[in-house]
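The complex is shown incomplete by one protein chain, all other protein chains being positioned as in the whole.
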Amino acid sequence: MSDTTTPRGDWPLYEVFVRGKRGLNHVHVGSLHAADDRMALTHARDLYTRRNEGVSIWVVRSDLITASTREERDPFFDPSADKVYRHPTFYDIPDDVPHI
Amino acid sequence: MSDDHVYLSLAQGPDAGADEGDARWAFGTGFEDPLHGVDTAVPAGLDTAALAARCLALADDALVSAQRLTEWTTRAPELEEEVALANIALDLLGQARLLYARCGQTDGTGRGEDAYAYFRDAADFRNVRLAELPNGDFAFTIVRLLVLSSWRLAELQRLTASPDPVLAAVAAKGIKELAYHRQYAAEWALRLGDGTEESHRRMRAALDAVAPYLDELFAACDVREEVTAVLAQVTEAAGLPPLEGAALPGAGREGTHTAHLAPLLAELQSVARAHPEAAW
(Lines give C-alpha, C1' and ligand atoms only; values in the text may rest on other atoms or scores of the structure.)
Protein backbone atom coordinates (compact mmCIF):
# COMPACT_ATOMS: atom_id res chain seq x y z
CA MET A 1 0.00 0.00 0.00
CA SER A 2 3.04 2.28 0.07
CA ASP A 3 2.10 3.81 -3.28
CA THR A 4 -0.82 5.62 -1.69
CA THR A 5 1.61 7.91 0.09
CA THR A 6 3.82 9.11 -2.72
CA PRO A 7 5.00 12.61 -1.89
CA ARG A 8 3.07 14.10 -4.81
CA GLY A 9 -0.16 12.78 -3.36
CA ASP A 10 -1.06 10.83 -6.49
CA TRP A 11 -4.07 8.65 -5.87
CA PRO A 12 -4.09 4.99 -6.90
CA LEU A 13 -6.08 3.66 -9.83
CA TYR A 14 -9.38 1.83 -9.33
CA GLU A 15 -11.42 -0.20 -11.81
CA VAL A 16 -15.16 0.45 -11.88
CA PHE A 17 -17.97 -2.03 -12.53
CA VAL A 18 -21.58 -0.93 -12.86
CA ARG A 19 -24.79 -2.96 -12.82
CA GLY A 20 -26.91 -1.08 -15.35
CA LYS A 21 -30.20 -2.46 -14.13
CA ARG A 22 -31.58 -5.35 -12.17
CA GLY A 23 -31.04 -8.68 -13.87
CA LEU A 24 -27.75 -7.70 -15.53
CA ASN A 25 -24.20 -8.47 -14.52
CA HIS A 26 -21.89 -5.74 -13.35
CA VAL A 27 -19.84 -4.63 -16.36
CA HIS A 28 -16.45 -2.99 -16.44
CA VAL A 29 -16.94 0.66 -17.45
CA GLY A 30 -13.49 2.17 -16.91
CA SER A 31 -11.21 3.38 -14.20
CA LEU A 32 -10.57 6.40 -12.01
CA HIS A 33 -8.25 7.65 -9.30
CA ALA A 34 -9.15 7.89 -5.63
CA ALA A 35 -7.31 8.13 -2.34
CA ASP A 36 -9.41 5.47 -0.62
CA ASP A 37 -12.12 2.90 -1.31
CA ARG A 38 -14.93 5.15 -0.15
CA MET A 39 -13.78 7.97 -2.40
CA ALA A 40 -13.49 5.53 -5.30
CA LEU A 41 -17.11 4.60 -4.81
CA THR A 42 -18.39 8.19 -4.73
CA HIS A 43 -16.21 9.15 -7.68
CA ALA A 44 -17.56 6.16 -9.60
CA ARG A 45 -21.09 7.27 -8.78
CA ASP A 46 -20.36 10.83 -9.90
CA LEU A 47 -18.39 9.91 -13.01
CA TYR A 48 -20.00 6.77 -14.39
CA THR A 49 -23.67 7.15 -13.43
CA ARG A 50 -24.38 10.75 -14.43
CA ARG A 51 -27.11 9.56 -16.75
CA ASN A 52 -29.03 7.26 -14.52
CA GLU A 53 -26.89 4.31 -15.55
CA GLY A 54 -26.57 2.26 -12.44
CA VAL A 55 -28.23 0.42 -9.63
CA SER A 56 -25.03 -0.94 -8.10
CA ILE A 57 -21.31 -0.18 -8.32
CA TRP A 58 -18.19 -2.18 -7.54
CA VAL A 59 -14.76 -0.60 -7.31
CA VAL A 60 -11.47 -2.43 -6.84
CA ARG A 61 -7.87 -1.28 -6.75
CA SER A 62 -6.41 -2.08 -10.17
CA ASP A 63 -3.29 -3.59 -8.68
CA LEU A 64 -5.36 -6.08 -6.70
CA ILE A 65 -6.80 -7.72 -9.81
CA THR A 66 -4.99 -10.83 -10.94
CA ALA A 67 -5.38 -11.43 -14.66
CA SER A 68 -4.38 -14.25 -16.96
CA THR A 69 -1.31 -13.42 -19.01
CA ARG A 70 -1.21 -13.33 -22.76
CA GLU A 71 1.16 -16.33 -22.69
CA GLU A 72 -1.54 -18.26 -20.90
CA ARG A 73 -4.19 -17.43 -23.46
CA ASP A 74 -3.83 -20.53 -25.57
CA PRO A 75 -3.56 -23.07 -22.73
CA PHE A 76 -6.39 -21.33 -20.87
CA PHE A 77 -8.94 -20.88 -23.58
CA ASP A 78 -8.25 -23.09 -26.58
CA PRO A 79 -9.00 -26.37 -24.78
CA SER A 80 -12.64 -25.39 -24.34
CA ALA A 81 -13.06 -24.49 -27.99
CA ASP A 82 -13.61 -28.07 -29.23
CA LYS A 83 -16.11 -29.20 -26.60
CA VAL A 84 -19.06 -28.67 -28.84
CA TYR A 85 -21.16 -31.16 -26.82
CA ARG A 86 -21.41 -28.50 -24.09
CA HIS A 87 -23.75 -26.46 -26.30
CA PRO A 88 -27.45 -27.34 -26.52
CA THR A 89 -27.52 -27.01 -30.31
CA PHE A 90 -25.24 -30.06 -30.51
CA TYR A 91 -28.21 -32.32 -29.87
CA ASP A 92 -30.84 -33.25 -32.47
CA ILE A 93 -34.30 -33.48 -30.97
CA PRO A 94 -37.35 -34.16 -33.19
CA ASP A 95 -39.58 -31.09 -33.55
CA ASP A 96 -42.64 -32.85 -32.12
CA VAL A 97 -41.08 -33.50 -28.71
CA PRO A 98 -42.43 -30.78 -26.39
CA HIS A 99 -40.68 -28.74 -23.66
CA ILE A 100 -37.09 -29.52 -24.55
CA MET B 1 -19.66 3.37 -45.02
CA SER B 2 -21.14 2.81 -41.63
CA ASP B 3 -20.24 6.18 -40.13
CA ASP B 4 -21.77 8.43 -42.75
CA HIS B 5 -24.51 9.28 -40.37
CA VAL B 6 -23.01 10.23 -37.09
CA TYR B 7 -25.75 8.99 -34.80
CA LEU B 8 -26.95 5.89 -36.63
CA SER B 9 -23.47 4.59 -37.05
CA LEU B 10 -23.02 4.38 -33.31
CA ALA B 11 -25.19 1.34 -33.35
CA GLN B 12 -23.21 -0.32 -36.13
CA GLY B 13 -19.81 -1.92 -36.45
CA PRO B 14 -18.55 -5.41 -35.67
CA ASP B 15 -19.11 -5.32 -31.93
CA ALA B 16 -21.48 -2.53 -31.15
CA GLY B 17 -24.91 -3.99 -31.81
CA ALA B 18 -27.53 -1.56 -30.55
CA ASP B 19 -29.31 -3.64 -27.93
CA GLU B 20 -26.39 -5.71 -26.84
CA GLY B 21 -24.24 -2.57 -26.75
CA ASP B 22 -26.59 -0.71 -24.46
CA ALA B 23 -26.78 -3.53 -21.98
CA ARG B 24 -23.06 -3.99 -22.02
CA TRP B 25 -22.36 -0.33 -21.55
CA ALA B 26 -24.74 0.44 -18.76
CA PHE B 27 -26.11 3.50 -20.52
CA GLY B 28 -28.72 5.53 -18.72
CA THR B 29 -32.35 5.16 -19.65
CA GLY B 30 -35.32 7.26 -18.74
CA PHE B 31 -35.62 10.29 -16.53
CA GLU B 32 -38.24 11.08 -13.99
CA ASP B 33 -40.17 14.29 -13.64
CA PRO B 34 -39.98 15.05 -9.92
CA LEU B 35 -43.48 16.53 -10.06
CA HIS B 36 -44.99 13.66 -12.04
CA GLY B 37 -48.49 13.01 -10.79
CA VAL B 38 -48.39 15.89 -8.28
CA ASP B 39 -51.38 18.20 -8.28
CA THR B 40 -50.01 21.74 -8.69
CA ALA B 41 -53.25 23.45 -7.69
CA VAL B 42 -52.76 25.37 -4.45
CA PRO B 43 -54.81 23.66 -1.72
CA ALA B 44 -57.58 25.81 -0.27
CA GLY B 45 -56.98 27.43 3.09
CA LEU B 46 -53.20 27.53 2.73
CA ASP B 47 -51.30 30.68 3.78
CA THR B 48 -49.98 31.32 0.29
CA ALA B 49 -47.86 34.32 1.26
CA ALA B 50 -46.00 32.23 3.84
CA LEU B 51 -45.65 29.36 1.39
CA ALA B 52 -44.28 31.64 -1.32
CA ALA B 53 -41.80 33.20 1.12
CA ARG B 54 -40.59 29.77 2.19
CA CYS B 55 -40.13 28.64 -1.42
CA LEU B 56 -38.32 31.85 -2.30
CA ALA B 57 -35.90 31.60 0.62
CA LEU B 58 -35.11 27.95 -0.10
CA ALA B 59 -34.70 28.70 -3.81
CA ASP B 60 -32.35 31.62 -3.13
CA ASP B 61 -30.19 29.45 -0.85
CA ALA B 62 -29.99 26.82 -3.58
CA LEU B 63 -29.26 29.23 -6.43
CA VAL B 64 -26.58 31.18 -4.59
CA SER B 65 -24.94 27.95 -3.35
CA ALA B 66 -25.01 26.50 -6.87
CA GLN B 67 -23.47 29.68 -8.27
CA ARG B 68 -20.57 29.45 -5.81
CA LEU B 69 -20.06 25.76 -6.61
CA THR B 70 -19.96 26.42 -10.35
CA GLU B 71 -17.11 28.85 -9.74
CA TRP B 72 -14.98 25.78 -8.95
CA THR B 73 -15.34 24.56 -12.54
CA THR B 74 -11.85 24.15 -14.09
CA ARG B 75 -10.33 25.00 -10.68
CA ALA B 76 -11.04 21.87 -8.61
CA PRO B 77 -8.18 20.09 -6.81
CA GLU B 78 -8.57 16.95 -8.94
CA LEU B 79 -10.50 16.09 -12.10
CA GLU B 80 -12.79 13.66 -10.30
CA GLU B 81 -13.79 16.49 -7.95
CA GLU B 82 -14.77 18.64 -10.96
CA VAL B 83 -17.41 16.07 -11.73
CA ALA B 84 -18.51 15.68 -8.11
CA LEU B 85 -18.87 19.41 -7.41
CA ALA B 86 -20.77 19.95 -10.65
CA ASN B 87 -23.21 17.18 -9.70
CA ILE B 88 -23.96 18.92 -6.42
CA ALA B 89 -24.40 22.27 -8.16
CA LEU B 90 -26.76 20.70 -10.70
CA ASP B 91 -28.89 19.20 -7.92
CA LEU B 92 -29.18 22.58 -6.20
CA LEU B 93 -29.92 24.36 -9.45
CA GLY B 94 -32.71 21.88 -10.09
CA GLN B 95 -34.17 22.52 -6.64
CA ALA B 96 -33.97 26.28 -7.15
CA ARG B 97 -35.87 26.07 -10.44
CA LEU B 98 -38.72 24.01 -8.98
CA LEU B 99 -38.97 26.27 -5.96
CA TYR B 100 -38.98 29.52 -7.95
CA ALA B 101 -41.66 28.06 -10.18
CA ARG B 102 -43.76 27.26 -7.10
CA CYS B 103 -43.14 30.73 -5.76
CA GLY B 104 -44.52 32.20 -8.97
CA GLN B 105 -47.63 30.05 -8.66
CA THR B 106 -48.29 31.07 -5.06
CA ASP B 107 -47.24 34.72 -4.65
CA GLY B 108 -49.86 35.99 -7.07
CA THR B 109 -47.42 37.34 -9.65
CA GLY B 110 -47.28 34.34 -11.99
CA ARG B 111 -43.59 35.03 -12.60
CA GLY B 112 -41.31 32.34 -14.04
CA GLU B 113 -38.08 31.04 -12.52
CA ASP B 114 -35.83 33.43 -14.45
CA ALA B 115 -37.70 36.51 -13.25
CA TYR B 116 -36.68 35.62 -9.70
CA ALA B 117 -33.10 34.66 -10.51
CA TYR B 118 -32.23 37.45 -12.93
CA PHE B 119 -34.42 40.42 -12.22
CA ARG B 120 -34.23 40.96 -8.47
CA ASP B 121 -31.51 42.90 -6.66
CA ALA B 122 -29.40 41.78 -3.72
CA ALA B 123 -31.71 43.40 -1.18
CA ASP B 124 -34.59 41.25 -2.45
CA PHE B 125 -32.70 37.99 -2.05
CA ARG B 126 -33.53 35.95 1.04
CA ASN B 127 -30.67 33.45 1.08
CA VAL B 128 -28.68 32.93 4.26
CA ARG B 129 -25.39 34.82 4.22
CA LEU B 130 -23.24 31.69 4.58
CA ALA B 131 -24.25 30.70 1.04
CA GLU B 132 -23.00 33.92 -0.53
CA LEU B 133 -19.51 34.07 1.04
CA PRO B 134 -16.72 33.61 -1.52
CA ASN B 135 -15.43 30.06 -2.02
CA GLY B 136 -12.13 30.48 -0.22
CA ASP B 137 -10.06 27.30 -0.34
CA PHE B 138 -11.33 23.73 -0.70
CA ALA B 139 -11.48 23.39 3.11
CA PHE B 140 -13.87 26.34 3.38
CA THR B 141 -16.00 24.98 0.54
CA ILE B 142 -16.21 21.61 2.29
CA VAL B 143 -17.08 23.03 5.72
CA ARG B 144 -19.72 25.31 4.23
CA LEU B 145 -21.17 22.45 2.21
CA LEU B 146 -21.23 20.23 5.27
CA VAL B 147 -23.08 22.85 7.30
CA LEU B 148 -25.51 23.96 4.60
CA SER B 149 -26.35 20.45 3.41
CA SER B 150 -26.90 19.16 6.98
CA TRP B 151 -29.14 22.11 7.73
CA ARG B 152 -31.08 22.01 4.48
CA LEU B 153 -31.51 18.25 4.75
CA ALA B 154 -33.08 18.68 8.20
CA GLU B 155 -35.45 21.35 6.90
CA LEU B 156 -36.45 19.42 3.78
CA GLN B 157 -37.10 16.31 5.88
CA ARG B 158 -39.68 18.33 7.79
CA LEU B 159 -41.11 19.76 4.58
CA THR B 160 -41.92 16.35 3.15
CA ALA B 161 -44.97 16.70 5.42
CA SER B 162 -45.86 20.13 4.03
CA PRO B 163 -49.56 20.70 3.33
CA ASP B 164 -48.49 21.95 -0.09
CA PRO B 165 -48.10 18.86 -2.28
CA VAL B 166 -45.60 20.57 -4.58
CA LEU B 167 -43.29 21.69 -1.81
CA ALA B 168 -43.59 18.24 -0.24
CA ALA B 169 -42.61 16.61 -3.55
CA VAL B 170 -39.66 18.96 -4.06
CA ALA B 171 -38.54 18.22 -0.51
CA ALA B 172 -38.85 14.47 -1.04
CA LYS B 173 -36.67 14.69 -4.13
CA GLY B 174 -34.26 17.03 -2.38
CA ILE B 175 -33.56 14.91 0.68
CA LYS B 176 -31.96 12.17 -1.41
CA GLU B 177 -29.73 14.75 -3.05
CA LEU B 178 -28.88 16.50 0.20
CA ALA B 179 -28.06 13.23 1.92
CA TYR B 180 -25.43 12.65 -0.76
CA HIS B 181 -24.05 16.19 -0.52
CA ARG B 182 -23.72 15.85 3.23
CA GLN B 183 -22.00 12.51 2.88
CA TYR B 184 -19.58 13.89 0.30
CA ALA B 185 -18.74 16.84 2.55
CA ALA B 186 -18.44 14.71 5.69
CA GLU B 187 -16.03 12.30 4.02
CA TRP B 188 -13.87 15.16 2.82
CA ALA B 189 -13.98 16.85 6.22
CA LEU B 190 -12.64 13.62 7.67
CA ARG B 191 -9.84 13.36 5.13
CA LEU B 192 -8.79 16.97 5.50
CA GLY B 193 -9.07 17.06 9.28
CA ASP B 194 -7.07 13.86 9.62
CA GLY B 195 -4.81 14.39 6.57
CA THR B 196 -1.70 16.55 6.77
CA GLU B 197 -0.76 19.35 9.14
CA GLU B 198 -1.61 21.84 6.42
CA SER B 199 -5.03 20.40 5.70
CA HIS B 200 -5.81 20.26 9.42
CA ARG B 201 -4.80 23.89 9.84
CA ARG B 202 -6.95 24.93 6.88
CA MET B 203 -9.93 23.04 8.27
CA ARG B 204 -9.61 24.84 11.60
CA ALA B 205 -9.50 28.17 9.80
CA ALA B 206 -12.58 27.18 7.77
CA LEU B 207 -14.51 26.20 10.90
CA ASP B 208 -13.68 29.57 12.46
CA ALA B 209 -14.83 31.38 9.33
CA VAL B 210 -18.15 29.51 9.14
CA ALA B 211 -19.08 29.53 12.83
CA PRO B 212 -20.39 33.14 13.02
CA TYR B 213 -23.03 32.31 10.41
CA LEU B 214 -24.49 29.28 12.20
CA ASP B 215 -27.05 31.03 14.39
CA GLU B 216 -28.64 32.66 11.39
CA LEU B 217 -29.42 29.22 9.98
CA PHE B 218 -31.20 28.05 13.10
CA ALA B 219 -33.14 31.29 13.40
CA ALA B 220 -34.47 30.57 9.90
CA CYS B 221 -35.34 26.98 10.71
CA ASP B 222 -35.05 25.54 14.18
CA VAL B 223 -33.22 22.32 13.62
CA ARG B 224 -30.32 23.27 15.85
CA GLU B 225 -30.22 20.15 17.94
CA GLU B 226 -30.03 17.56 15.18
CA VAL B 227 -27.72 19.60 12.96
CA THR B 228 -25.35 20.40 15.81
CA ALA B 229 -25.21 16.70 16.64
CA VAL B 230 -24.32 15.78 13.06
CA LEU B 231 -21.64 18.46 12.86
CA ALA B 232 -20.17 17.43 16.22
CA GLN B 233 -19.99 13.83 15.08
CA VAL B 234 -18.05 14.80 11.96
CA THR B 235 -15.65 17.24 13.62
CA GLU B 236 -14.90 14.77 16.38
CA ALA B 237 -14.16 11.95 13.94
CA ALA B 238 -11.93 14.33 11.98
CA GLY B 239 -9.99 15.35 15.09
CA LEU B 240 -11.27 18.91 14.84
CA PRO B 241 -12.76 21.23 17.47
CA PRO B 242 -16.54 21.76 17.45
CA LEU B 243 -18.02 24.63 15.45
CA GLU B 244 -18.25 27.52 17.90
CA GLY B 245 -18.04 31.27 17.72
CA ALA B 246 -19.88 34.49 18.37
CA ALA B 247 -22.86 34.94 16.07
CA LEU B 248 -22.84 37.75 13.56
CA PRO B 249 -25.92 39.97 13.91
CA GLY B 250 -28.35 40.23 11.01
CA ALA B 251 -29.98 37.68 8.75
CA GLY B 252 -30.11 37.07 5.00
CA ARG B 253 -33.70 35.93 5.45
CA GLU B 254 -34.54 39.54 6.35
CA GLY B 255 -32.59 40.99 3.43
CA THR B 256 -29.35 41.74 5.26
CA HIS B 257 -26.40 40.57 3.19
CA THR B 258 -22.63 40.72 3.12
CA ALA B 259 -20.83 42.80 0.50
CA HIS B 260 -20.29 39.59 -1.50
CA LEU B 261 -23.83 39.04 -2.73
CA ALA B 262 -24.15 42.06 -5.04
CA PRO B 263 -21.07 41.19 -7.17
CA LEU B 264 -22.19 37.55 -7.31
CA LEU B 265 -25.57 38.64 -8.67
CA ALA B 266 -24.06 41.22 -11.01
CA GLU B 267 -22.14 38.44 -12.69
CA LEU B 268 -25.03 35.95 -12.66
CA GLN B 269 -27.44 38.51 -14.13
CA SER B 270 -25.13 40.37 -16.51
CA VAL B 271 -26.15 38.77 -19.83
CA ALA B 272 -29.84 38.45 -18.99
CA ARG B 273 -30.05 42.12 -17.97
CA ALA B 274 -28.07 43.33 -20.98
CA HIS B 275 -30.75 41.76 -23.19
CA PRO B 276 -34.01 42.03 -21.26
CA GLU B 277 -36.11 41.43 -24.39
CA ALA B 278 -34.17 38.38 -25.48
CA ALA B 279 -35.20 34.73 -25.42
CA TRP B 280 -32.62 32.10 -24.56
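Read from first to last, the chains carry the letters A and B; within each, the first residue is number 1.
One rule holds for everything that comes next: a contact is a pair of C-beta atoms (placed from the backbone, for glycine too) under 8 Å apart; a residue touches a chain by one contact, two chains touch by 3 or more.
In this text, contacts and distances are computed from a predicted model.
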item	value
Chain not displayed: protein name in its UniProt record ("Iron ABC transporter permease", "Formate dehydrogenase beta subunit", "Dipeptide transport system ATP-binding protein" or "1,2-phenylacetyl-CoA epoxidase subunit A")	"1,2-phenylacetyl-CoA epoxidase subunit A"
Chain not shown: contacting residue from B:A96, B:V143, B:I175 or B:V234	B:A96
Absent chain, residues of chain A that touch it	1, 4-11, 13, 15, 28-33, 35-36, 39, 47, 50-51, 62-72, 74-75
Residue ranges of chain B at the interface with the undisplayed chain	2-4, 6-7, 9-10, 13-16, 21, 25, 27, 63, 67, 70-71, 73-83, 86-87, 89-90, 93-94, 96-97, 100, 113-114, 117-118, 137-138, 190-192, 194-196, 198-199, 202, 267-268, 270-272, 275, 277-280
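In the analysis below, only the chains that are shown with their structure count from here on.
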item	value
Contact set on chain B toward chain A in their complex	23-31, 78, 80, 83-84, 87, 183-184, 187, 191
Touch list for chain A against partner chain B, complex	11, 18-21, 24, 27, 29, 32-36, 38-39, 42-43, 46-54
